[in-house]
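Okay, handing you the structure first.
The other protein chains are all here in position, but one chain of the complex has been omitted.
Right, subunit A next:
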Amino acid sequence: MKFYFMHLMPYADLDLDYDQKYNSAWITLPNSYYDPKKGHVLYNRYLDELEYADQLGFDGICVNEHHQNAYGLMPIPAVTAGALSRRTRNVKIAVLGRALPLLNNPLVVAEEFTMLDNITGGRLIAGFVRGIGAEYHAWGVNPAESHGRFHEAHDLIVRAWTEPGPFTFEGKYYDFEYVNTWPRPYQQPRPPIWIPSQGSSETIEWAADPSRKYTYLQTFTPAAMLAKYMKMYKEVAEGYGYEASEEQLGWSVPLYVAETDEIAMREAKPHIETFLNKFLRMPKEMLLPPGYLSLKSMMGVMKAKGAIGGHQTIDSVMEKGMFICGSPATVREKLEQYQKEIGFGHLLTLLQFGTLPAELTRKNIEIYAKEVMPYLRDKTAAPVAAAGA
């Protein structure tokens, strides 16, 4: 198993009473809530944290993309990744983003990703997403075209990386006389592609296709859902006539580890609850604009009452396996059990969340890197080797 430090870069100095006046930390929350002086400090702190992961032996660091919100200050992830590319030496840098349908010219992504891949000498992992529904309010892009634009932009970018240019591209949304991307990818034939998702059978069928075999990344969902979708990927792969490797499966989860269970719970509680109830807060209409999901999926969501917006606590998310928290022994045991049962090859941990301050974040990263990662590396080395043999 491989270990990654994922960062959302929240605006941790947010006035948490904003919700007395506004119903979301996204789109409609005035940016007068953002103080650039505090933002400057936060950006540099967060970049330091990601760079520290390189020194501590993580396999990778992950940056994110969201627009017009206090939840994550990474609207243009290539800037974050670019800053990290020269200050890190060994880690892979995963950009998770990029939200392809938002772009009027997806060749921007082909170009920025190949630049990162060349500068880092092949340390880039290319993420492709549709963005969350709020992005379509933020950028004004039609959510009814979300799926169509995603697939077309994806095809265009992969062709730009793998086919000799110049060639012409004729799509419904994009039409180019010359596709001739300079530079070409450092990794040949192309950088690895990851597909983050909150769970979708259509996405799994597409990602697992033998022509793609993309890494499917399950983000912030209950462990039961994680198990279901990982199993689905393996079954779909079997249906295609091949065995999915652990390299094709990843999980992204917030995690806090401290000296004891009691200390971990006490230190994490206010910050994970702020993350859940303040930073993630948005009405259903903002999260799920029309067309973002298929009509059938929308019906499912409408029926799942309280799926969005209900007050969440550290206990409720720990119970569902959406947050891992405890002493090194507790965290090791939980992760080992999930890995053994579910069989994912990439573990992305969100080691800073909500308002978690610098000193606790640093302690979390250190204990995780020193007391959890090495143990799990040894424990999970054998099955990975066997799967590859």
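Structural remarks
Definition applied: a contact is a pair of C-beta atoms (placed from the backbone, for glycine too) under 8 Å apart; a residue touches a chain by one contact, two chains touch by 3 or more; residues count from 1.
To be clear about the criterion, contacts and distances are computed from a predicted model.
From the set "Alpha/beta hydrolase", "Urease accessory protein UreF", "Multicomponent Na+:H+ antiporter subunit B" or "Sugar ABC transporter permease", the protein name that UniProt assigns to the chain left out of the figure is "Alpha/beta hydrolase".
For the chain missing from the display, the contacting residue among A:98, A:123 or A:137 is A:137, taking the whole complex into account.
When the missing chain is restored to the complex, the residue among A:166, A:239 or A:290 that touches it is A:290. The missing chain lies against subunit A, touching residues 28, 136-137, 140-145, 283-286, 289-291, 295, 298-299, 302.
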